[in-house]
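All protein chains of the complex are present and in place, except for one that has been dropped.
So that you can tell them apart, the chains are marked A and B in the order they are listed, and the count of residues begins at 1 in each.
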Amino acid sequence: MRIDESSEQTGTQSFNDGYSINPGSELGTAGFLEPQLAIATNPLETTLSQSELDLRTQEAVTEGQSLSPIEASLRRLGRDKRAMVCLAVIIFMVVASYVFPIFYLHMGPNIQGGIFGNASVPPELYHYMQHQELLNLDAPSSLAHPLGTDQLGRDILARLMAGVNVSIQVALFVEIFDVVLGLIIGVLAGFFGGWIDTFLARFTDLMFAFPTLLFAILAAATLGPAFVDALGPQGRLILVSIAIGITVWPQMARFVRGQTLQLKEQQFIEAARMSGSSNQRIMMQHIVPNLFSIVVAAATLDIVGTITAEAAISLLGLGVEPPGSSLGLMINDAAQRINISLWEILWPTITLSILVLAISFLGDGVNDAFNPRTKD
Amino acid sequence: MAEKLLDVQHLRTHFFTRAGVVKAVEDVSFYIDEGETLGLVGESGCGKSVTSLSILRLLESPPGKIVGGKVLFQGEDILEMNREELNALRGGRAAMIFQDPMTSLNPVYPIGYQIAEAVKAHLKLDDKAAMNRAVEMLDRVRIPEARRRLNHYPHEFSGGMRQRVMIAIALSCNPQLLIADEPTTALDVTIQAQVLDLMKGLAQEFRTATLLITHDLGVVAGSCDRVNVMYAGRIVEAAPTTTLFAKPAHPYTQALLAAVPRSDTPKGSRLAAIGGQPPNLINLAPGCPFAPRCPKAQARCRAELPPLETVGPNQQAACFYPY
Partner (left out) sequence: MDQLSQNLPGIIFLLVIVGICAFTAIRVGVRFLIRRLAGLVFVLWGVSFITFVLGYFAPGNAVLVNCNGHCPRAQVASLMHFYGLDQGFWQQYWHFLSNAVRLDFGYSYIDRTVRVNDILSRYVPVSAQLGISGVVLAVLVGVPLGLYAAVKANTAFDTVAQTASLVLFALPSFVLIPFYWLIMINLHNAGLPSLAVTGWDSWDAMVGPILIFGAGAFAFFVRITRASMLEVLRQDYVRTARAKGLQERVVIWKHAFRNALINVLTAVGPALGFAVGGVFIIELLFNIPGIGVYSLTAIENRDYPVVQATVLLIAVFIALANLLTDVAYGIADPRIKTQ
């Protein structure tokens, strides 16, 4: 029996290709993408009736026929107000967390501080995220410390920005890993089948049993010390990023594989083959460009899982280690002190929430714009 | 004349979409007498399926909505019925068969259950009697070994067999009206004739009136007493089948007929295609919707909408310049 290759993407799996039937979504990372979920967010799409389909063509005409599919998708995305607002928020947070610290170090008055409380401390010092003002612990917000200080007298805003930097770096690293590996293995598995396909299927099955967090915890617990010895304080973070990447890419590869299988059956591929194009050329020229939509949508949603996974692992004390900063670490530090200063925990929590929600909503919008559901 | 079984008056069904309001069915009126077969013909997208779904109020809403008109079934307006009355009508007095038998049966229930379900709902039979009725119906639609196949699932049947099951479901409660929406379009050509003959035969046996929706004039010629031709959401011509084939009044009907290969077409001559595209149903220009494609169109056709008027004995057409 065949449940039709296209169902690959929807998560219901063909039963005879050696995969488990589960959508296998590492839900923490990419489960979102499943179009079943995605369609649910666009009320107009879900109630498409057959007769409305005829309109699709007309809509395409009004959108201008000369647009490439990617341009059309981008234009659709541009019209999605919620997604655009989220994009603005994300860009703001990214730019601010990298650029603002430079100015922040020179902003603010000199304060009375130091170990004995009688030295004059310039903002260059107390706005450095590792600097401790030991006589000014858990301070509420003030001119010098807009968001107050933490339990070691460190400036919370400075640590927040450093934490966001970590989130973004990990997300970027994992996404590059995810997209490169997912794309290569997914295309090869879809295009050639054979042992690569079997390998992908087996590896995916294996990774089903290792949720991202569990695998990252295991890796950080066992190999963490060795990585720290070899690579310095950043070693743990690199290890955790690799571990997240290893659990995330099979999902991407599966999406890519499913799409490649569909594309392979298309007539333009047949035509290219007839006209003597090599396999390599067909893949690079005809298949990979057509995977853009699905890869972009999956990657955007993977970022959410990656950022939360990093925060979670740092929170558990297995990722970023003090004096480094991470949103997860800040949450855990502050969680020990909710009875003393509850508000301290709210800054990293709110920052992480905004970051994660903005990317989620953007990812949702990207999915709607790039994979508009058409009834077959 | 006795009361009409089904009398559709000025039916209007619109789709409210992002791109605008699609007037899929606009001012459509027709009737069916007891026991007769009416064909509803037109290109895909002309509104014939929407018409059939509107009759039993099976349109998905939103975006589809019946915005006007009446659908009188034995004098009662279906559009005014409450839920219970509607449920009693659907599948009971009026049944429907759909285009795609591959997707019209529920994949998770055996076919026997799916037939018995309708029987139980309308004929108030117990489980055993309903199953016996299901076997009887499967026999009637000539599915071999009916009793054994009762517990088979839809995916274990071919397309033609599934459409037979659909017919069995539709006719299981002795409906007075059968609406068949392109019942053979999705089937292989060889199977089409079998299924069509079966449906025709059973409809006669059960004395069921049939509304046969199709784009295939050949199907109409073989099965229908009268024919209505639809174009761009409106009925453009209504006539008895023989009249329509012998003396089509509307240029659109003429073009349709010219596009059908016939045995008396001279060898080597080309079939006439209808030039141009069906109109966009969102922004219909004033005047006759067929005017842009019509070889006989005059200035008046582009300015004024021609009403459906009697042009000959039993023959009506919406054209200023018929024949």
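Here, a contact is a pair of C-beta atoms (placed from the backbone, for glycine too) under 8 Å apart; a residue touches a chain by one contact, two chains touch by 3 or more.
This one's a predicted model, so the numbers in the text were calculated from it and none came from an experiment.
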Candidate in contact with the missing chain, chosen from B:25, B:46, B:71 or B:95 = B:95
Where A:109, A:194 or A:225 are the choices, the one touching the absent chain is A:225
Which residue, A:139, A:248, A:312 or A:366, contacts the hidden chain when the whole complex is considered?
-> A:312
Go through subunit A and note every residue touching the omitted chain.
-> 1, 3, 11-13, 15-16, 20-28, 31-32, 34, 36-41, 43, 46-48, 202, 205-206, 208-214, 217-223, 225-226, 229, 304, 308, 311-312, 315-318, 328, 331-332, 334-335, 338, 342, 345-346, 349, 352-353, 356-357, 360-361, 364, 375
Kindly note down the residues of subunit B that lie in touch with the hidden chain.
-> 56, 58, 60, 62, 83, 86-92, 95-96, 98, 100, 103-109, 117-118, 121-122, 153, 155-156, 166, 169
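Everything below uses one rule, namely that only the chains that are shown with their structure count from here on.
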Dist(centroid_CA(subunit A), centroid_CA(subunit B)) in Å evaluates to 51
